[in-house]
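Note that this is a trimmed complex: some chains were dropped, and none of the rest were shifted.
Chain lettering (A and B) follows the sequence in which the chains are written, and residue indices restart at 1 in each chain.
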Amino acid sequence: MTDNVHSHSMTIKRSVDEVYAIAQRDGFALLDIAIDENRLKNTLDDDRCGAFVCFEGRVRNHNNATSVERLTYYGYEDLALNQGRAIIEEAKKRFEITHAIAIHRIGALEIGDVAVWVGVVSAHRYPAFDACRWILDTIKADIPVWKQEYYEDAPSKWLSNNG
Amino acid sequence: MSAIKETERATRAATQVGAVITIKVLYFASLADAANCQQETVKVEPSTSLSELYDSLSQKHGFSHSQEELRVAVNDYFAKWSDPINDGDSVVFITPVAGG
């Protein structure tokens, strides 16, 4: 085996078109190239909706006081899709929203790259804010994606959202 | 309930004749580093629990995480540690995630 032990979790099995189709149908997908925010946003056009809220999580140049050079996200694609679908279903039960869609990117990312994008539309503004934040928090807590940060002067390390 | 008893009886019977089930274990993140592989095929007795499976693989590979820190997924869905394992299942131990 020439590839490393993480190669299966740095790329996705599906085509880009499949990814966007799944995201549109189920509200969540993983992608291994740059997220096309406008493509996601276009799926949310709805004349009934007065409010659109979106969140973009971008790779920061620092984590606490440490300077970050780049990072790599790894994902367990099939579980992520199943869990993502459940998260979006739950969001639509909890909040008065019309649609929600999110994509998490995996693979090697540079500073400034978008790692996760969440968009929500609703008739009124507060449910869109609340749902967007809840979906993001729940993605961070439950979607099987891992992150390794690379630093200038220290060895890379595995990070955790809850530790 | 009777279905569970049926299964238990079948399981005991299979164990007695030395039957095993084959499951696939996939590794991600620090567990893949420790196991030094992406996946492996494991043969276990049908009565093996997910906890026992993790203990056994943890000893084999020297995983640093205790079971309490992990979640477990069976066939691409999160599962409970008390869920049964069946022949052909795919099992993944999920270390603390870090998306977003």
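The rule is short, and it goes like this: contacts are C-beta pairs under 8 Å (C-beta built on N, C-alpha and C of every residue); 3 or more make two chains touch, one makes a residue touch a chain.
Just so you know, these numbers come straight off a predicted model, no measurement behind them.
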Problem - Whole-assembly formula, with each chain kind represented once in the display - result: A x2, B x2
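Just so we're on the same page, only the chains that are shown with their structure count from here on.
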Exercise for the section: Quick one: report the Å distance separating chain A from chain B, using the average Cα coordinate of each chain. Expected result: 28
Fill in the blank from the handout: In their shared complex, chain A is touched by residues of chain B numbered 26-30, 32-33, 35-39, 73, 76-78, 92, 94-100
Handout entry: chain B-touching residues of chain A, taken from the complex the two chains share
Key = 1, 5-9, 57, 73-76, 78-79, 82-83, 104, 115-116, 136, 139-148, 158-163
